[in-house]
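Right after this comes subunit A.
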Amino acid sequence: MTGLYIGLALILLLTIAVGLVRVLRGPTATDRMLAAQLFGTTAVAILLLLGQAGNSTAIWDVALIFALLAAVAAVTFVRRRNIDTDSHQEGNRGHH
Partner candidate 1 sequence: MGIIDLISASLLLCSLPFFLAGTLGLLRFPDLYCRLHALTKADNLGLGLVVLALMIQADSFQVVIRLLLTWLLVLVAGATVAHLIAHQAQQDGHQPWRR
Partner candidate 2 sequence: MTELFLHQQWLIWLTLLPLGAAVAAFLAPQQARWIGLATALLLPVCALAGILSVTLTHADPITAGGWPTPLGIELRRDGLALVMLAVTALVGFIISCYALGYFPVHDRHYDKVRYFWPLWLFLWGSCNALFVSGDLFNLYVTLELVTLSSVALIALEGGKQALAAALRYLFIGLLGSLSYLLGVGLLYGSYATVDIALLGEMISATRLNHAAMALMVAGLVLKSALFPLHFWLPQAHTMAPAPVSAALSALVVKAAYVILLRLWFEVFPALDTFAVGHLLGLLGSIAIVWGSLMALRQERLKLLIAYSTVAQIGYLYLVFPLAQPETMAAAWTGGVLLMMTHACGKSAMFMVAGTIHHTAGSDRLSRLAGAGGPVGVLAVVFTLAATTIIGLPPSGGFFAKWIFINAALVTGQWWYLPIILSGTLLAAAYIARVLGWAFLDVKRSSYPVIPWVMKWPPLVLSVIALLFGLIAYEPIQIALIGAPVHGSIMVEMTP
């Protein structure tokens, strides 16, 4: 079983690494933020798997903290002052 947990965690880690392409490409700030949000969910899954594999509940605490704080960065992003994503939007409109 441990091999399965770690193996699955490994694949999830790879999806994060691949997902970084979206952060690099954008094109809007919102797209990048969205990718970070997705990484949070994946990281929770990885931590749960690692915790089960290592039989350690402390790792699940880390996962719980991630879950509790999953929205903080994104909410800050939406609510902060002077957001203008306009400078990047041109890229998005014509982008298919």
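By definition in this document, a residue touches a chain if its C-beta (ideal position, glycine included) is under 8 Å from a C-beta of that chain, and two chains touch if they have at least 3 such contacts; residues count from 1.
Keep in mind how these were chosen: all candidates are chains of the complex that A comes from, given by their letters.
Quick caveat, the model's predicted, so the values are computed rather than measured.
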| item | value |
| --- | --- |
| Candidate from this complex that touches subunit A, chosen among 1 or 2 | 1 |
| Residues on subunit A engaged by candidate 1 in the complex (per definition of touch) | 1, 4-5, 8, 11-12, 15, 18-19, 21-22, 28, 30-31, 33-35, 37-38, 40-42, 44-45, 48-49, 52, 57, 60, 63-64, 67-68, 70-71, 74-75, 78, 83-86, 89, 92-93, 95-96 |
